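Missing here is one protein chain; the remaining ones are kept as they sit in the complex.
On to subunit A.
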Amino acid sequence: MAFTFAAFCYMLALLLTAALIFFAIWHIIAFDELKTDYKNPIDQCNTLNPLVLPEYLIHFFFCVMFFCAAEWLTLCLNLPLLAYHVWRYMSRPIMSCPGLYDPTTIMNADILAYCQKEGWCKLAFYLLSFFYYLYGYETSFVIFWVRVWVQERTPHICQIRVSVILIPFGGLDSSVGEIKSSSKYSSTTIKPKRINIVRW
């Protein structure tokens, strides 16, 4: 389905961000449960602590992927979060098991408020990055397909920059409607339009 490495990265990042959003929502619910005395801090920390490192490692993993795919803008957008994760993990309380949350201090109102705010901010960031990766996936996917289409039609013409024409989200589907694609984004029947391609 996705044939360039960048498109593959974006797709994978999309799926993994869904998992990260799930973690962020879990965190928010967990801290809310702690605040309303629904759960014991020891049990809650035992459920939250194992999720911390996987979240950080997932995020680190797709930073590495974007680095390999040479997607510099996306990488730059994710670097602050990576640095924050590193700082947060370095300054965690003395614990023998992996994790950030210490049951003896988590009920401190300052720390609880900080963790809740962190949860909300992360949720917002992951949601935004979800849509950004979606857009990025579309863009990289479509670039590939249009390249293929153009090369089939005009093999003697050199590299044409078509990405500029194909930017609008809605326009994407109509543009590739002519090409038989298995992409789930263009399953409706769309009247094919001819694109004006500059020939030289």
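Quick note on the criterion: contacts are C-beta pairs under 8 Å (C-beta built on N, C-alpha and C of every residue); 3 or more make two chains touch, one makes a residue touch a chain; residues count from 1.
In this section, contacts and distances are computed from a predicted model.
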Chain left out of the displayed complex - its UniProt protein name, from "Glutathione S-transferase", "Protein transport protein Sec24B-like", "Ribosomal protein L14" or "Acyl-[acyl-carrier-protein] desaturase": "Protein transport protein Sec24B-like"
Query: Which of these touches the unseen chain: A:I42, A:L57, A:C76 or A:A124?
result: A:I42
Statement: Hidden partner sits against subunit A at residues 34-35, 37, 40-42, 93-96, 102-104, 107-110
